[in-house]
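Input: a single structure, listed below in structure tokens.
A single protein chain has been omitted; all remaining protein chains appear in their positions.
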Amino acid sequence: MDQQIVNAIFIGSIYALFAVGYTLVFGILDILNLAHSAVFMLGAALTYSLVVNHGQPFAVACILGIAASAFMGLVIEYVCLRPLRRRQAPPIAALISTIGLALVIVAAIEQGTSSSIFSWLWVDGANSVAFPAGTVPNPIWHIGDLTLEASKVAIIPITIALMLVLGYVMRYTQVGRGLRAVAENPRAARLMGLDVDRMISLTLVISSALGGLAGIMFGVALGDISPYIGRDNVEVRGLAVIVLGGMGSIPGAVIGGYLLGVVEVLTLVTLGSGASGGVAFAALFLMLVLRPQGLFGTRLRERI
Amino acid sequence: MLLRLVDVQRHFGGVRAVDGVSLEVNQGSIQGLIGPNGAGKTTLVNVVTGYARFQGGRAWLESDELTGLPAHRIASLGIARTFQNIRLFKDLTAIENVLIGMHTRRRDDTLAQLATLPLFRSDERSRIKDAYALLESVGLPHSVGTRHAATLPYGDQRRLEIARALALRPRLLILDEPAAGMNPAEKQGMRELIERLNAEGLTILLIDHDMRLVMGVCKRVAVLNFGKKIADGTPDEVSTDAGVIKAYLGTGGDREVTSAPGASGVDEATEVEEAAVTSRAAREPDKAILDVEDLTVSYGAVVAVRGVSFRVAAGEVVALIGANGAGKSTILNTLSGLIRPESGTATFDGLDLANAKASAIVRHGLVQVPEGREILARQTVLENLELATWARRDGAATRKRIEDVMKRFPILGERRALSAGSLSGGEQQMLAIARGLLARPRLLLLDEPSLGLAPQMVDEVFRAIEEIHKEGTTILLVEQNALRALGVADRAYVIETGRILLSGSGDDLLHNPAVRRAYLGG
Partner (left out) sequence: MDFFFNLFSDPVGFWNSHTLLISQIGINGIIATSMFLVLYSGQLSLAAPGFMAVGAYTSVLMELYWHTPFAVNIAAGTLLAALGGLLVGLPVLRLRGVFLAIATIGFIEALRLGVILNVPITGEGLGLKHAADPLGGVPIILVSLVVTVFLVWRLTKGRLGSAWSAIRQDEIAALSQGINVAQYKMIAFVFSALLAGYGGALEAHLTFIVAPGDEQYGVTRAVQILTFAVLGGSGFVLGPLAGALIVTLLPYIFLQAGPYINVFSGIFLIAVIVFRPQGIVGRGGLAIVRPAWWPRARARAPSPG
């Protein structure tokens, strides 16, 4: 049981990290960036490729993987979001354009074989691979009944540290105030001299960097890297997390992430593996019905 | 008696928006409901029509109790309403809008539709005929029928909304500021329309903050202020009521106000036109910091600003006055780079405002304090101020400037850690102005700084404006409260339906009787 709680916290960390990126973009643009799970996967896949196919040290690969993810954030903004904003398209259009980009990213990795034009990116096609043993030093500790793998345990402090930094930036720095201003009232932000487009780009860069990092962690700790890890593991769970926490709320996404981790592991233990997925979605459904603003969100009221 | 309200209550958080209002509307009458901005008029309408819950009190339409009914039930009982900020079905045609208004008296034709029975066809034909008749009855020509609602001019949209409301065949029609944003001629037309509908037997509850219109058409007028009814009587009784004059017009600074403007009901349009001839002697400055030439701005098909030219010299206070919807805010938003003009130029100290980014304009020293204040309600007062220094940061001096601003507006210093949303309206306005100052403006645009404020707060805001001006900041002021604006302005321009109608020194315009009658107060 204790072991399960450790697992819950560690998987919860990944959910939290992923969902924070999701919720950041929603908070600012009211748009669900459905390419976020593809960026998650790309971060993991690219880092793996750099280590295994290009012989880079893990640390370098990580940095490049995160940088590439951050760059994808700019691609999302410039290709999928900004053109629609200019045309004053409804947010539902952005849903489709980000899905389109996700399709492109996943398909590019999926088709990555040694003979394809994407071979520099990925050569394992649709297969699932894992980092070779020893890529990351991974001592295993035993405390009582608990088995702790360093690669998993490390995720927890990294996540918490990053969330604290992000929380600090959002709360106490000028950039953070600016991001919150754009989220609350972009018109007022422009009148105060903020370059709203640039703030949105920054949001997507931060969001995607976090998404890519979450992907790398997932790949390292679970030993499962394939074109489908985003879609299968975090795409919809990420939605559940940000709804639990309240759409647009960063602390909400963090707590929602851990909450989902715990709920999943608990249902796994009590009801068996089959039910765990369904329970998360039932919780999501109930949350929206009972408290649509989530645990930490605020309710909006339309003025007549 | 058609409508009866007893002790209606509604509050939002701590604000008592409607505080125990009782009101009666007689069958066949036009009942007026007036009050300054923020008096609770619209909230009262929202409660009565089911859009906001009753938190006390009850209401009846003849013998039908309205208390607690959902909005659509109240509508089908026979109360039709229009909305302050027009709510048409924008992507539907005018005729489709009116047809939807017939919903409650339209036979359910689902099965007939599926079978496409000819029976239904004739039904539809007669409905469409009715709809065109309704358009005609509000003064819209046939040709408007097939146009999409969003593409109609502003005045026509107002009329279309009334036609849609009439399609319900209501027992009571509630008009929420039907003449808002109209020029005097359009207002006159609206007034005639209201009188005609009433003559045909319709009972009307007319809400407006324009006393002239209300006083002209209503037999009885009730006055709301801060959620309470402060007077109820004939127009004559109300317009000479000292409490009403004070609450409604605010205090005129040093100037005395002896009667509510507009009570005499002269044809204002002609008078203003005449005045335009006499007061053309506007002395435009030669050397201007802001130079606007032939500016035209449209929203889709609606032209909001037509060929406006004006100048502001360094050190001046210049006011743009005119009715709601005249295009004043559009001009300011164009100068701030939020809207791009269709043609014409605007130059601020060498910067081409028509093409510069909004952020670059602020950095160049042109700063707007927007209408409705637009403070960041979820951030603290201090955070709002910190953020206001975004465009011009200079290390330690920034902190000092924030401290200085908090000294000037001590209330902000006291509340620095509170969320800005918890401030009162007047305090929020102070915050908005303080925020504008922190961006170190060379030209400060103030959009309706007195909007919705209590009289004492209005005094305080204008005192602050004068102080800021004395310290050397150039100010371009947009105000509906022309009396106050002209009091502080060196020069002013009167804007009407997107054009500059006349201009002159503040004092000239202030003593111009036509201007007084047409634009003073609300």
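Letters A and B mark the chains as written, and numbering starts fresh at 1 in each.
Just so we're on the same page, a contact is a pair of C-beta atoms (placed from the backbone, for glycine too) under 8 Å apart; a residue touches a chain by one contact, two chains touch by 3 or more.
A quick note: this is a predicted structure, and the numbers were derived from the prediction, not measured.
> For a quick check of understanding: of B:Q31, B:T49 or B:N198, which residue touches the chain that isn't displayed?
Of the listed residues, the one touching the omitted chain is B:T49.
> Can you say which of A:Q3, A:Q56 or A:S116 touches the chain missing from this structure?
Residue touching the absent chain, from the options given: A:S116.
> Quick one: which of B:V6, B:L92, B:A377 or B:I411 touches the chain that's been left out?
B:L92
> Which of these, B:R10, B:K41 or B:R81, touches the one chain of the complex that we don't see?
Looking across B:R10, B:K41 or B:R81, the contact with the absent chain belongs to B:R81.
> Hey, which chain A residues sit against the chain that's not shown?
The missing chain touches chain A at positions 30, 32, 34, 79-80, 83-93, 95-97, 99-108, 110-111, 116, 185-187, 190, 196, 231-232, 235-236, 239-240, 243, 247, 274-275, 277-279, 281-285, 288-289, 292, 302, 304.
> Using the document's contact rule, name the residues of chain B that touch the chain not shown here.
49-51, 70-73, 75-76, 80-81, 83, 85, 87-92, 96, 99-101, 103-104, 106-110, 112-114, 116, 120, 154, 164-165, 167-168, 180-181, 299-300, 302, 304, 324-330, 333, 338-340, 371, 447-448, 478
Going forward, only the chains that are shown with their structure count from here on.
> Starting from the mean Cα coordinates of chain A and chain B, work out the distance between those two points in Å.
One centre to the other, that is 44 Å.
> Residue numbers of chain B touching chain A in their complex, please.
Going by the criterion above, the answer is residues 42, 46, 51-52, 83, 336-338, 357-359, 362-363, 367-368, 370, 374-379, 383, 386-388, 390-393, 435, 439.
> Can you check the complex and tell me which residues of chain A touch chain B?
Counting only chain A, the residues touching chain B are 174, 177-178, 180-181, 184-185, 187-188, 190-196, 298, 304.
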